[in-house]
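All remarks here apply to the structure that follows.
Here we show just some of the chains, and they stay where they sit in the whole.
The first chain written gets the first letter, and so on, giving A, B and C; residue counts start at 1 in each chain.
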Amino acid sequence: GFAKIDHHRTIRQGFPEVIFCQGKTVEQVATIATRLAGHNNNLLATRATHEMFEAVKLSVPDAVYREQSRLITVKRDETVVDPDRFILVVTAGTGDIPVAEEAAITAEMMGNTVKTVYDVGVAGIHRLIAQYDLLQQANVLIVVAGMEGALASVVGGMVAKPVIAVPTSVGYGANFGGLSALLAMLNSCAAGIGVVNIDNGFGAGRLASMINQMR
Amino acid sequence: GFAKIDHHRTIRQGFPEVIFCQGKTVEQVATIATRLAGHNNNLLATRATHEMFEAVKLSVPDAVYREQSRLITVKRDETVVDPDRFILVVTAGTGDIPVAEEAAITAEMMGNTVKTVYDVGVAGIHRLIAQYDLLQQANVLIVVAGMEGALASVVGGMVAKPVIAVPTSVGYGANFGGLSALLAMLNSCAAGIGVVNIDNGFGAGRLASMINQMR
Amino acid sequence: GFAKIDHHRTIRQGFPEVIFCQGKTVEQVATIATRLAGHNNNLLATRATHEMFEAVKLSVPDAVYREQSRLITVKRDETVVDPDRFILVVTAGTGDIPVAEEAAITAEMMGNTVKTVYDVGVAGIHRLIAQYDLLQQANVLIVVAGMEGALASVVGGMVAKPVIAVPTSVGYGANFGGLSALLAMLNSCAAGIGVVNIDNGFGAGRLASMINQMR
């Protein structure tokens, strides 16, 4: 077979294998999704096209497509592990929202309460400061920013909680497909920041979930 | 003055400002250290030379120099927040140990139990598998690796706990000063990994400490 | 003429010139294929479009198109040089299969027994360890992986046979078109690994064939 599904993953890592759809054929996605949906309560597929969703829906009728974040989700188990502890997803601009939604929905799928604050980039720092209390209450923060990616440093300096930084490819010219935000986040002078790949909302959501559910 | 010391940081972030010695003069380091040591129980200075340590010692007699990790430490408060939960620092090779020690001592300074497993890189995977139980018991993991940085992915796939990946500049040629390990870690197919800057043991220790002390 | 076909190559290198279709016009590919098919038993064209295949088929009716790997093949000589020695092609993920197939079919075309194990990436290392015996039996191994390319190092450490590593452009963001896997493979801490160009399944198959047929 073309895929060795890692059914053991739920036991090993607390959530079933997630399908990364990019570079797979529609048939491959549908086959894997069907097999996973038969073994698990919840299912997540990232970077899915609408066509992939249509193919999955044929055998997994409770699958849902989340347009903006390009996720296919199946949520049969609605348990939230610790409802009062929440993950806060923050974006610098409007253009970063699709990646932020990928992170937020991923974390929700894994049983977390998630809140969002969008478009509070550092060029108007009062917008961020207005959210001071919310930032303090969050248990884990995900900061999503393109262009100069400065928001991660500012947020990182305001809170004493772990920050997951997600550089995005939003921008043009010397952003070189997200490199500017990536380097900025890696070089942050605020400590306590872990960086994931450019546009990797899923990875951020997964890591934030792990941290949020520690006790 | 040349430095606006952030004395408020202990309240805001639970640990006083850490001195990044690189690019500072011996006098600047000594002055800042003296002021911080007067206000705080603990003190940490990173990337310090032996000469800087000598200057600090004049006014902070309980300062200690940690040769391999190039840290200056003052530890007056020996509290460990939650002694049973430990952070595990893992390295791929012997050459990665200085960065690993920077991470381990940083985390200890911040009140964590830290354990280490060194030289278990993926070219002899049985060395890593032999540590399976220890990996499972850890609450947070720090993986330090240069060259191809593959250890982060393998460890990330074995545990359900957060992994902080630290690429190092160990290697030569097409490692381009740590770029190879950095890119590998950012592109890891294992989810739940947060990456810090090349050789940034301090940042990894700080982030691991934050995560380890969540409850 | 636009092409100086290297008819001497079969004598010099044991296999006729292979057509690299990318950047050639449909007419050029058809003309070269027709001339080569007249002089040789076997024919291989890489990175061919379906349209190129249609044009080739007009004058070479026994040409076959291999959709996934984008190869045109003509196989009139079915000799296998040494049937018991096999080349093993291993992929990290499902998305790497097209490149793996290019390698596998190339090696088969050159008279080798080829076996494949797909989707055994390092994020679930047990999937790879389950293939331990097969890995040991292989005479030459081709490891195909995108993203962090860590599979080459792990396989390289498990076997005492030559490993050909093929980085793929599978991934996004800081994979920079395959650069992350390429650098990882070049910096592998496992010795005995030779690397080919990103997505160069053909080159890997050709080199593996040369090695497999040594005696």
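Keep in mind that, in the parts below, a contact is a pair of C-beta atoms (placed from the backbone, for glycine too) under 8 Å apart; a residue touches a chain by one contact, two chains touch by 3 or more.
Note that the structure is predicted; figures quoted are calculated from it, not measured.
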Inquiry  = Out of the whole homomeric complex, 3 chains are present here; how many copies are there altogether?
reply    = 8
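FYI, only the chains that are shown with their structure count from here on.
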Query = So what shape is it, when you link every pair of chains that touch: line, ring, star, complete or other?
reply = complete
Message = If you average the CA coordinates per chain, which chain's centre is most distant from that of subunit C?
response = B
Ask   = Per-chain C-alpha centres versus the global one: which chain is nearest?
value = A
Key: Chain centre separation (subunit B, subunit C; CA means) in Å   = 42
Note = Distance in whole angstrom between the CA centres of subunit A and subunit C is 35
Note = subunit A and subunit B have mean C-alpha positions lying a whole-number Å distance apart equal to 26
Note = Two or more other chains are touched by the subunit A residues 182, 197-198
Key: Contacting residues of subunit A [partner subunit B, same complex]   = 12-14, 18, 139, 158-162, 164, 182, 186-187, 191-198, 202-203, 206-207, 210-211, 214-215
Task = Show which residues of subunit B lie in contact with subunit C when the two form their complex.
result = 92-93, 121-125, 147-150, 153-154, 156-158, 171, 173-176, 179-181, 183-191
Ask   = Where on subunit A is subunit C touching in the complex?
value = 1-4, 6, 8-9, 20, 22-24, 28, 32, 167, 169, 177-179, 182, 197-200
